[in-house]
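Left out: one protein chain. Kept in place: all the others.
Chain naming follows the written order as A and B, and within any one chain the residues start at number 1.
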Amino acid sequence: MSAVFQVQNLKKAFGGLAVTQDVSITLNPGDRVALIGPNGAGKTTFVNLVTGHLVPDSGKVILAGNDVTSLGPTPRVRQGLVRSFQVTRLFPDMTPEEHLALAVLQRTGRSGTIFGHYQAKPDVMAEVAELLHTLGLDHIATRRVSEIAYGQQRLLEIALALALKPKVLLLDEPAAGVPQSDTPRIEAALAGLPSDLAVLMIEHDMDLVFRFAKRVIVLAAGAIIFDGSPADVTKDARVREAYLGSYANDRSAA
Amino acid sequence: MAAVEHTSIAKPVQSARPNWLARDLIGVAVILAVAVLGYFLFPNNLALLTRILAIALLVLSIDLVTGFCGVATLGHAALFGAGAYAAGIAAVHWGITDPFLMIVIGAVGGAVAGLVSGAVILRGHGLAQLVLSIAVVHLFHEAANKASTYTGGSDGLAGISPDPIFGMFGFDLWGRTAYGFAVALLVIVFVLLRLLTRSPFGMLCRGIKEDPIRVRAMGASVHGTLLKMYVISGVVAGIGGALNAISTQVVGLDSLSFTLSAESLVMLVLGGTGSLYGALIGTVSFMWFEDFVSAANPFHWLTIVGALLIAVVLFAPRGLYGSAQLLLERFRGAGK
Partner (left out) sequence: MQTVFSVGIDALAYGMVLFVISIGLSVTMGLMRVVNLAHGAFAMIGGYIASYAAQTLGFGYALAVLVAVVGTILIAIPVERFLYRRIYGAPELTQVLMTIGITFCVIGIANYVFGPTLKTIPLPETLRGPVDLGFRTIAAHKLFAIACGVVVAAALWYLIEKTSFGVKLRASVDNAAMAASLGVRTKIVYAVSFAVAVGLAAFGGIVGAELLPIEPYYALRYMVTFLVVVSVGGAGSIPGALLACLLLGAIDTTGRYLLPEYGEFFFYLAVIAIVCVFPRGLLGRSK
């Protein structure tokens, strides 16, 4: 299986401070990878480098065989690299149906059409209906987003990403801010993501990481210190040190 | 209960289309009814009514960029004036006096002005954007003033004499033809704009107004979309300008002024941004009121407009149409 997404030797420094040091990651279709790391590990910078909001000092970002390092965020999205936001970014006055229709129209190159209504396009409506159904949003399809619950907005955020048919999906803390009672629905939605999609999830909640990810990458001080199975991550000495300080290892050794 | 709920879920998607179609037809019928009423109530003031219709096109055009896309501009008269001068110059210097052709030329002039000013204005944000929009309209004004060979400079461009429409209806002293022509143009533009605002493109523009970052994350180009809307807006304003040139048969520098830009923005906000009906209601009430008060004393007019603006900002931020809508919703809510 060939890699769908590669980050090669990515480096970025602000002033003299190296925030991303020689980071390399490869994702294959169907991968479920969680990126974790203590606060200040450089996760946000990494996300911005991947999405194209920041330009790396050196290194490459390769998406489905194309070098996208010099491209801005919007063309990367068009080539199949889609992200969700840590705090939902939706259009408060628009309905979930409109959100998804707009995304489908955008993906199929019709968002600039100046005549015709999306409801008059059967293929768009069929796809929207399917997405709404998959994520259990049918019953609120025509409510305004500002009126629906935060958990539902989270689900819509995922649906919106899926409507763009990504090759690589970057989920930035998909369950952040969601009440405990709603997290099972988010997890169900994550479990139902297309099997050929490569997913990189940035997450703090370790329970969610262990349930979702088949592979965990740990970022600390801008460098990857661990890349392996979830089962091994808590046993790794460097990871323990990054999270708990050297004190932790001393005690477990003693 | 379950059955009731079921139908209410299935309903919206199916009934949505006929619903808005019917509402639009009612809207057009109301506009036509008001136009006919105006004709019979003020038969001696058709020139004013025609001017209101031309300015209404300018205000609709501002609504496209300000109300639907969230770009604040104090320089939109540049697009209106460009349309007016394009049509006027075509008539006076190139002998193109067919009114339909003049409208088309005005629309093209407006579109070009929209492209130019959009390209400049969209480079800035916030204060910079406002200042750029003001600078653009002043630049157009000064350029028209300097190019007096074509524009007549500060004397205005006179001697525009459009042909009769279809060779039958001449532009008479009473302004009946001009009025009918203006009503027809406004209705056509209005219907097209209703379609535009509901189209995928219109939806994308609303998205940009609400959250441009999300729109970019969907892979859409914010700048390109806004520039396209600016050009469309230029077409609408240009038609308004050309209409004004045809009906008054002169074009003055005031059609490119900062004052006209500011006043038409005020009209939009008075009526309510983000709604085509709001734009129309704002224009009609403002201009009718202006005619009424300024006949008495032009300086009291300024004081009253100022007070009116402050009152709208403080008490009716959604404008006349938006506030009426809100009241109606509340009334219905209370009735249930």
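Definition applied: a residue touches a chain if its C-beta (ideal position, glycine included) is under 8 Å from a C-beta of that chain, and two chains touch if they have at least 3 such contacts.
These numbers come from a predicted model, not from an experiment.
Shown chains touched by the hidden one, complex as a whole: B. Across the entire complex, the residue among B:A29, B:I188, B:I213 or B:A307 in touch with the chain not shown is B:A307. Listed residues B:L48, B:A135 or B:V191: the one in touch with the omitted chain is B:A135.
Although one chain is not displayed, its contacts with chain B can still be listed: residues 66, 72, 74, 120, 123-128, 130-132, 134-136, 138-139, 142-143, 145-146, 258-259, 262, 265-266, 269, 273, 299-310, 312-314, 317.
Rule of thumb we're sticking to: only the chains that are shown with their structure count from here on.
In this assembly, the C-alpha centroid of chain A lies 42 Å from the C-alpha centroid of chain B.
Across the complex, chain A is touched by residues 9, 12-13, 16-17, 195-196, 198-204, 206-207, 210-211, 213-214, 216-221, 225, 228, 232 of chain B.
For chain A in complex with chain B, the touching residues are 73-75, 77-78, 82-83, 85, 89-94, 97-98, 101-103, 105-107, 110-120, 125, 138-139, 141-142, 160, 164.
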